[in-house]
Structure formats: C-alpha cells, structure tokens
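Heads up, one of the protein chains got dropped from this complex, but the rest are sitting where they should.
Every chain is named by a letter (A and B) in the order it is written, and numbering of its residues begins at 1.
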Amino acid sequence: MTTPVLDCRDLRKSFDDLVAVNGVGFSVAPGETYGLLGPNGAGKTTTISMIAGLLERDDGEVLVEGRPLTTTSVSAKSAIGYVPQEIAIYPDLTGRENLRFFARLYGMSGDDLTRRMDEVLGIVGLADRADDPTKEYSGGMRRRLNIGIGLLHRPTLLILDEPTVGVDPQSRNAILESVDQLSAEGMAVLYTTHYMEEAERLCDRVGIIDLGELKAEGTRRELVSMVGERDEVLLALAGDVEAAASACRALPAVHDVSTREEHMELVVDEARKALPAILEAISYAGSAVRSVEVTEPDLEAVFLHLTGKALRD
Amino acid sequence: MRAALLIAAKDLRQRLRDRSAIMVAVVVPLGLAFVFNATLGGISTEGVAFRYGVVDEDRSEISAVFVDEVLPAVEEGGAIRVRSVPSDAEGRRSVEAGDLDALLVVPAGFGAAVEGSGAAEIRVVGDVDEPTAAQVARSIASTFVADLNAVRVAVATVADPHATDPAELDALVERAAAVATPVDVVDVTATTKELDVTTYYAAGMAVFFLFFTVQFGVASLLDERKDGTLSRLLAAPIGRSAILGGKLLTSFVIGTLSMATLIVATSLLLGADWGDGIGVALLVLSGVLAATGIMSIVATLAKTSEQAGNWQSIIAVVLGMLGGVFFPISQAPGFLPTLSLVTPQAWFLRGLSDMAGDTGWTVVLPAVLAMLVFAAVTGAIAAVRLDRMARL
Partner (left out) sequence: MRALAIAGVNVRRMLRDRSNVFFVFVFPMLLILVLGVSFGRGFEPRIGVVAADPGALGRDLVRTLEEMPDVDVARYDSVDDLRTSVERGQLEAGVVVPEGYDGAIRAGRDAEVRYLARQGELGLQLSRTVRSAVAEQGQRLRAARLFVAERAGSLDEGLARADVAAEALEPVEVVTTTVGEAIFPTSLGRFDLGASSTLLLFIFLTSMTSAVALIETRRLGLSRRMLSTPTSAGTIVAGEALGRLGIAMVQGLFIMLGSLILFGVDWGEPLGSAALLVSFALVGAGAGMFLGSLLRTEQQAIGLGILLGLGLGALGGCMVPMEFFSPTMRTVAHFTPHAWALDGYAELVRRDGTIVDVLPYVGILLAYAAVLLGLASWRLRRAITG
C-alpha cells in the first residue's frame, strides 16, 4: 500500500466552550481528490487549519507523506500548497512580486524560480498583468493569483478552502476546471466546500462533516448506497404502460414501479447499469420509449439523511 | 533566519511604496527641524554681552577710579561693554529704548561723601526685561563699593577714636587699603555638554519621529492578519520565529535608515553638529532597539492595526514630551529632569549632549547602556506577547 499523501487521525479542537472539531480523521491517497463537504460552521476550515499547520491541535495527528506536521515542524509544510478561503495576497505588491516572495519562502531560487513563476502565471492566466499591483486586479484575478501561489512550489497536496464562495459563475467554472486539470495531472487535492455539485463533480471521495464530526466518507456511490438511496428512472412510454410495468417489476435491479397515465416511474439500483435491461424489457413488452430521465440521488440527500438538516440553508 | 530576511525585505519594499512611511520617517521631522532652526537657530545658549552706560556726575578722584579703571578692567574680562553717557536722563532713555541693558550712575557728591564718611550711593538703572543684566551691573558696582566700605570699616575698627592727627589717620587709611581680600576667586572653565539649538531640535525631532517610524514593523503583523496573508506565512515551512524575526528586523532597519538619513540631511543642510561618528552610531542603534521594543509591546496590546497606531502615537508623544524633544526638560527645575530619564528619548539626547564637549565617544556609554536595558526588558516582554499574536 502506498503511503497516503495525507493521513490525519482523531483531530480535535475546542475554542473556550465550543467544540469545533471532534475526532475527525481521514486520509488522501496520492493523486486523489478528496472533498470535505459540510455546511457553514461544520468545522471544515478549522480542520484544514490544523492540517496545514496553522492552528494548534488539541489532539490528533497529521502525517504528510508519512512525515508528522505540526505548527512548529516545518519541513512537512513544503509538501502542502495552501489556498485559503479569503484572498491572501499583498495589495501593494505586483502579482509577480507576490509570487516571488512566497516562492522564496518555500525555498525556491534562481532559474527554477523564474521558470516556475512564469509557468504558474500562464496556468492562472495572469501573465499580462503580472507587473501591476494586485490592488488593481479584479476579484476574479485576485482569486486566480490566490490559487497560483498555492501551486508555486509544486506541492504534492493542494489544499483549497472553499475557493468558490462569493464568486461569479464564470470564474467559478474556471476554478473548477483548473482543479479538474490539476487532478488529471496527478496532484492530490483536498477540497472543502458546502456546494454539493462541486463535490460531486471534482472529488474521488467525499467526507461528510457536520458539527465537527465526520459523519461518513467514501465515493459518491458508496455514500449514496450507504444510506440506501436508489436511482429513479422516469420513462414516457407509448403503448401499454401496464405491460411494461409488469415486465420491469420482474427485473432484479428494480425495486418499485409505479405508473401514471403514459409515464412509468422505477426505483432501481444503479440505473446506468440496469437501463439496458429495462429498455429491453419494455420493448419486449411491446411498448416504445419516448423519453428517459434518470435521477441519481445526490449528496444533498445523503447529508439530509445523515444529519436531518439541509446542506445549505 | 533566511526566511526572516525575506519577510523583512518584503516589508521594506512595501513600506518604500507607502508614501506615509517616508513622510513620517524623513519629510516631517526634517521639515520641523528646518522650522525650528529658522525660528530659533540664532539663539545662543550662552547669552550675549551686556551693554552698559555710565554717567559720572561726580567727577571726583574716586568716581574716576570707578569709571576709568574699574569698569574698563571689567570690560576687558569680557562679556560686558561699557560706554560713557552724557546724562542720567539720556541714559534712562537708552535703557528704555533697549539700546542699553543697564545704566550706572555715580551721582554728584559721591567722592566727597565717601571721603567724608557720609552716606553715598551708586545708582543702577536696569531694564525691567533684563534682570540678569541689572543684577550683574549691580554686582560690579557692589564690588567697587565693598572695596570702599572695607577701608572705612577697617579704619573704624582699628582707629583710636580719640586720635586726631590727620597724618596718622591718612597712614592708617593707606595701610587699610593695602590689606587685600583674603579670598581668591579662581575661574574654572567647565566643558559645555549642551547641544546648540539647531542640533538640539534636529536630534529632538529625529528621536521623536523614530518612535513612529519603528511602528511599521510590528504593527504590520496585525495588517497581515487582517489581509489574510498571516495564514500563508504560517502555512509556509518557515516557523513562527522567522515571522516575528522578520517583523522586528523591519522595524530595526527602517528606524536605523531613517535616523541615518536625518542625521546626514540635518548635518549637511542645517549645519547640525551631531558629534563623533562612533558615539552617534552607538546611540542610534541602541535608541532604535529601545524604540522597537517599546512600540512592539504597545502593538501587542491592540487588536487592530488602527488601534495599535493610535496607542503607539499616544505613547510616542507622551514619552517624547517627557524626554525633552520639544523643549529642554533637562534644564527645568525640580524633579522633572529626573522624571524624564524614564524615557529613552531623554537618554538619547543626554548622550548627544555629553558628547558635545568634544570629550570623545566613550562618554555616551552610560546612555547607550540605559537604552539597551530598555530594549532588553521591553524586547523580552514583547517577544512573549508577539509569539501569541503570531497565531491564528
């Protein structure tokens, strides 16, 4: 088994009386995108801050590539690229100066630094504005630079803390695409969000967190099936609906069938896999399918099931 | 260490772009030094020669001694100029007009009265606004008069009240006159450990604004927290002491650079005389350290950068005033000069003043030591508090 890029166990943190994080632990494999999904106040940022070594832990352990990481043990921090939720750049320095400063803090120098800086500027699309003071950047540009700084030192694990909050749809899409790209190139990513769509789109595995505790984790499939949610298939038919219904009821993957006029609604396991059999059964029963709609249960439903609350209020 | 230097370099770059830093560090103190020099630069701390007029209404042998021998001798001793004035009335007019600082009048009948053992007086007419000039004029006249009185008293003490032989009496008078005062006044010149007005205000303004200049280092820690960049610094593989070290280094460098600039500028442009280079360097370095320590503690007491700035301004102003940057509090009466030594500013100015007598740079060591003690104590406290501040 390869060493996980990140392995954290039993993280705990309290602020006065408030228990913010209560025994959270998970691991991120190399090249994996792991999402921490939870509503505001769930403890995502506190957990991330402990992992990145910004906040003192009350208890627990953090290992990055097998090396322990604390607020004082600094070498392990080189493996992490941190992109905080709020934009953390110096307004009176230019984009290039910001990048150079942080690159040097991470031990880069010389030609390597210059090359990598230009590379990152290209990746985040700021090459032409690199020499302007960042206070003149638009909001989207600042966000891109914010992410760029995290990438500079070629980290093994990129930590993004709610990078799309308050961002316009276009920029948000650009950010998600970048993360997709980085992930495809083999970077491990730890991504926190309260947007289910992002978690579903980007993450290989998702950890659902609420009130400082990790309620469940796994791939989307695993989570969904963990709570017994099944897919729904809605078909508009031409022909004998009842015959089609009976045919489908006989299929092992189908759990329930209901009809309404010319529509048939099925509750099935893994609709994508079962669909060919369903379509065959319907055609065999002498009906024709006019339209198919597959609704897979989403993480929002999982969250609701696990916590009794909505993911977003 | 390397990280601390990187952070300090970044801070310095930011500060150089920030025009308010340059204003406070150089422009304003230099401007004020200019103004003070313009308004007060001509004033000498050692005073001016007194101008006396003398009127001899008596024209006797004795008054001639006073006017033609005693007064010129005093004039030769320096610091006093005497000229003859035709009449009492004209002399008074001159004093009132400010052309003379005081008038000495030997009234008619003086010599006769002295010889005849009658009452006699020399009159001094002073300017109400020049009490010291009047006082010194009186002293000069008193010395002469004391001499006359001494002979009289001596003769009266020794003479036989029943002796009537004038020749014997004359001889006695001569013997009495020959007895000299058995006390010599020996003049010892003390070194002048005082700065001239131009240098005093150049140094005063420099050390006053130093306490504003060093704020930029440590207070920026609060700014980093507000801007969110503190979390980036903490996420980087550098350690908290590097962050604090960088900030303190920034304060130190900015403070030293601004002081150096002011010293050069005031020396070249105003003719300020700061003294021996080594002594000045030691004072500046220890002063910057003390200022950094004190202002750092103040910064740690605040929650926002703005609050820190306010508190720092108040402390800087109070300490500056007590330390004597606006007026020479070291020359005030009572306990104030001692109280002022609670401030590093007072030690800085004292160090420079002590060097003013051309006594070599080692004379600044007590002041340097005092400021280093300030720096050490405040630095230790600040270090602990700053460490707590450099966390999320």
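Simple rule for what comes next: a contact is a pair of C-beta atoms (placed from the backbone, for glycine too) under 8 Å apart; a residue touches a chain by one contact, two chains touch by 3 or more.
The structure presented is a predicted model; accordingly, all values stated were derived computationally and were not measured.
Touched by the hidden chain within the whole complex are the displayed chains B.
Contact with the chain that does not appear here is found for just one residue of B:152, B:240 or B:385, B:152. Considering the full assembly, B:353 is the residue among B:286, B:353 or B:378 that touches the omitted chain.
In the complete assembly, the contact with the undisplayed chain comes from B:313, out of B:241, B:261 or B:313. In the full complex, chain B touches the omitted chain through residues 18-20, 23-24, 27-28, 31-32, 35-36, 38-40, 42-50, 74, 77-80, 92, 95-96, 113-114, 117-129, 131-132, 134-136, 138-143, 145-154, 156-158, 175-176, 179-194, 310-311, 313-314, 317-318, 321-322, 326-334, 336-337, 350, 353-354, 357.
Note that only the chains that are shown with their structure count from here on.
Residues 3, 6-7, 10, 13-14, 17-18, 227-229, 231-240, 391-392 of chain B are the ones touching chain A in the complex. Residues 49, 52-56, 71-72, 74-78, 80, 82, 84, 86-93, 97, 101-102, 104-107, 149 of chain A are the ones that touch chain B when the two sit in their complex.
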